Structures are given as C-alpha cells and as structure tokens.
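Input: one structure, supplied below.
All protein chains but one are shown in place.
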Amino acid sequence: MTELASYNFAYLDEQTKRMIRRAILKAIAIPGYQVPFASREMPMPYGWGTGGVQVTASIIGPDDVLKVIDQGADDTTNAVSIRAFFQKVADVAVTTHTQDATIIQTRHRIPEQTLREGQVLVYQVPIPEPLRFLEPRETETRKMHALEEYGLMHVKLYEDIARHGRISTTYAYPVKVASRYVMDPSPTPKFDNPKMHMYEALQLFGAGREKRIYAVPPYTEVVSLDFEDHPFEIQTFSQNCALCNAHGVYLDEVVLDDKGGRMFVCSDTDNCEDRRAHGHVGEMLAQDPPLGKEAAE
Amino acid sequence: MIDSEALSGGFTHPVFQSQSAFRMLMDGMARPGTIQTVATDVGQPEPLRTAAGAIALTLCDHETPVWLSAGLGKSVVGEWIGFHTGAPLTREKAEARFAFLEPGITPASFGLFALGSQEYPDRSTTLVLEVAALRLEAGSGQKLTLSGPGILQSREIWIDGLPDSFSRLWIDNRALFPRGVDVILTAGRDLLCLPRTTKIAA
C-alpha cells in the first residue's frame, strides 16, 4: 500500500502558501476587492471554514497565539475542531482570550473588545460576492465591480424599504470599503459592521469554495450602505446579559422552558467571562446564590 | 556554466524564515510607511541586498515571472533567483509578477509593467526598488508624507536615494486605481511597502 504522506507545518505545502501569500498582499493593496486564488482541497468540508483555514495556515508561525470563534464562542464544535486542527498541524499556542491572541479566526462575529495594531482577524466567508444574490453570474458581477456599478444593490435595499418600511438585511450587510469596492462583511450581524470602520487590526477574508481572498487594512473606511432618509442602524437589545450584565453587546437568546421563558446572554463568551471575572454580575447569576457569591465584588 | 555564487545562500529554514519574512511584508503592506527589518542572512549575490533577496525567496516561484533592471540582469542575481525559487526571468515588463530594481535606477514610467485590468486589478507587477536608506526620523533624504488605508491620519518617512521621478510616477499610478503597481522599497535589510492606495505628499 502507498505510504501516506506526513504534512508540512500548518498543513499546506510551501508552494500553496506562497500562492496564498501573494493573493493576500494584493488583497491588502486593493481593499475590498476579491482576489481569485487556487483554493486547495482541505481536510474539512467546503463551507466549514476552508477559506479561513487556508488564510490562517498561510500566515501563522510558531510564535503566534491562535483564537478561533464561531458565533462569538470559543467552545462551539466547529471552532473547537479548527483550533484542534492547528494545534495538531502547526503546534501553535491557542487561547480563548481575545487580547492574548495574535490571530483570531472567526465565523459570524467580530469580538466585542477592540483589537490592537498587529492583531489579525481572519473571517470565514461562505459567499464572498455581495452582489451574488442579485446576480448569480460571476461574469456579470465582476463587470459591475470593474465599472463600480452598484445601482442594483441600492435598488435591492430600496425594495426592502418599500416592502417592509425599512432595510430588512440583518446580517451580511453590504459595506463600501475605502470609497471604492462594495464588500460582503461575511455573515456577521450588522451589529458588528461599525467595528470594521477604521479598525486597528488587519482584517482578512477567506472563501475556500468560492476561491476568493479579500482584505481590509487597518484604519480604512468601511461604510454600511444606506439612504439619507433611511440611515443604517444596528440592532439594539433592551435586556442586559443575564450572566455579566453587559449592555451594548450582541446577545444570544436562550430558551429556558416551553412556557416562553428565555434569557439573553453574551454571544462573545470570552468578553462575558472576562466581565464576570471583574465582578460584573447579571440577573441570572445574582439570583443564584452559590454562583453569585463567587462573582460578587 | 552556472556561477557557484548562484547556488549559495538561500533560507536555512525555508518554512519558518519565509513565514517570518511574509509577515513583515503583510504587516508592511497593511501599514504603509512602517519599516520592517530582515534579520536573517540570505546569502544573495551583489548587487541584490538582504531584504530584496528575502522577498524573492519568500514570494517567487515557477508561477511568477521576474523582471530585473539592467544592473541586476548583468549579475548572477537572475540565476540565484532561478536556482532558489524556480522563477523564470522575463524581459517583458508586462509579464512580470515581480520586478527588482537596483539603486540609482530612474524608471521612466511604471506603465509598461503589468497594471492589472479593471476586472482583475490584482494581476499587476509588484516592484521591489532598492534605495540607499529608509528612515522614520527626520534626517537626510527626501521627506514624504503618506496617507490612505493602513495609516491613521498620516505618516512621515525620509528616503535616501529615491529616484527623482518617483513622486510623479506615483501620481500617475494612483490615477489608475484600482489598477496599478505596488511598490516595496528596500534598503539593505530594511523594507517599506507602498501599496497602490497610498497617497504621497512631498
């Protein structure tokens, strides 16, 4: 039987890394533009983060500290699986602490804590083309980007207003980067869009199945599309986090029983734990003496 | 007969040294005007210098035709790059994915290099241009004020040995956006990136 290969550092062979690295540099030089790259078949399914994994594998080194989140949480199964992959193939240090990480790979969220210069946020992207739902053909959407012809996107958003009285896009909300390219921020809730604007960290986006890499350099303008009479607005939550009492963060709704009982907790689990460690107590923990005591100030 | 100088040097630990050099380039491209320093020796032949040699080893391979300016073309630099990376040399600027220019060269135009198309602006040449020195503090040399993506407000740099025509060429290059070349200035072990988005005021 054929002898099975042993893998290179960070799984990808060096030629593949070079190809992806060249694409990343061009992506940074043309903010928001989708650079085609020869995405490889990864040992995990397409649609499960193969683009983000290839980007991370191409930039990561032995001194990096990696954090992986899915839905804002470090402990969701796919985040666990990707983190374990890099521990295995690159033997890198991993963390759940946003501030300790040098590279953060994410699916669907931007951490609540502001990142600092030098950190890199790597997004997993399912459909990189913001115009794809309006025009399924790559040949057409590529022309629209070339001509900076984004009228169709405004028509779609305006149709929303006509039908629902407001723009009804709640996630993957399109943005314009550095006044040129309309870009898909990946399926993050639009709550996270304002964080991308003039962000301190480098943002890299990898779409494996669709074979595209794009980037937003630090300190770059990222504007959510809107209309004068219907300005862009983000979600607000009337509740605070039931565990850490945070306000102004994105919350997950947790169903407690079959009688309509529910609570809202932080989507960003690291931020929530950090707040609790600093003595913040939410409603649910305050009612619960054994746990509430240790968290009390 | 291949010159033995062309066969010497290279990365001693290619996987980790190229990763480290790439991170400098990535950080440099993301923060135009910051200076990164390549610490490892790469044993490149003269007149190529360390940072430019490391860039070639990190980014070039058989998929990336390389163009060399006249002075580099006369040396064993082409053979060295070919031996260590597999990159083919080209005499056509428009075919080059990377172009290496020796110090003192005054390019008449960037327009003959690959500039990418409106549909695929990424298909453009990256120029690696050697200068005498890069500085972040006031000193000798030409002062440039940079702004644009990657820069909070503005950043000042001083460059010794920048071709006189550079500012004019850069204005022409900026006018093509999203097409255009990207430039990496190297000075010995130092490097500094100027992606096409960077605005330069003298």
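A few points about this structure:
Note that the chains take the letters A and B in the order they are written out, and that residue 1 is the start of every chain.
Assume a contact is a pair of C-beta atoms (placed from the backbone, for glycine too) under 8 Å apart; a residue touches a chain by one contact, two chains touch by 3 or more.
The working rule: contacts and distances are computed from a predicted model.
Per UniProt, the protein behind the absent chain is "Carbon-phosphorus lyase complex subunit PhnI"; the candidates were "Sulfur relay protein TusC/DsrF", "Carbon-phosphorus lyase complex subunit PhnI", "Quinol:cytochrome C oxidoreductase" or "ABC-type branched-subunit amino acid transport system ATPase component". The chain we do not see here touches A in the full complex. From the set A:Ala10, A:Ile24, A:Ala57 or A:Ala73, the residue in touch with the chain omitted from the display is A:Ala73, counting the whole complex.
The chain omitted from view is touched by exactly one of A:Ala10, A:Met42 or A:Ala90, namely A:Met42. Although one chain is not drawn, the whole complex shows that of A:Phe9, A:Tyr33 or A:Phe191 it is A:Phe191 that touches it.
Of the residues in chain A, those that touch the hidden partner chain are 1-2, 4-5, 7, 11, 13, 36-43, 45-48, 50, 70-73, 75-81, 84, 107-109, 126, 137-139, 164-165, 168, 170-172, 187-191, 209, 211, 235, 237, 242-243, 250-254, 256, 263, 265, 267, 269, 284, 288.
One rule holds for everything that comes next: only the chains that are shown with their structure count from here on.
Contact residues of chain A toward chain B in the complex are 8-9, 14-15, 17-19, 21-31, 33, 35-36, 58-62, 117-118, 142-143, 145-147, 178, 180-181, 198, 202, 215-221. Considering their complex, residues 14-16, 18-20, 22-23, 25-27, 29-31, 58-61, 63-64, 97, 117-122, 124, 126, 148-152, 177-178, 182, 195-197 of chain B touch chain A.
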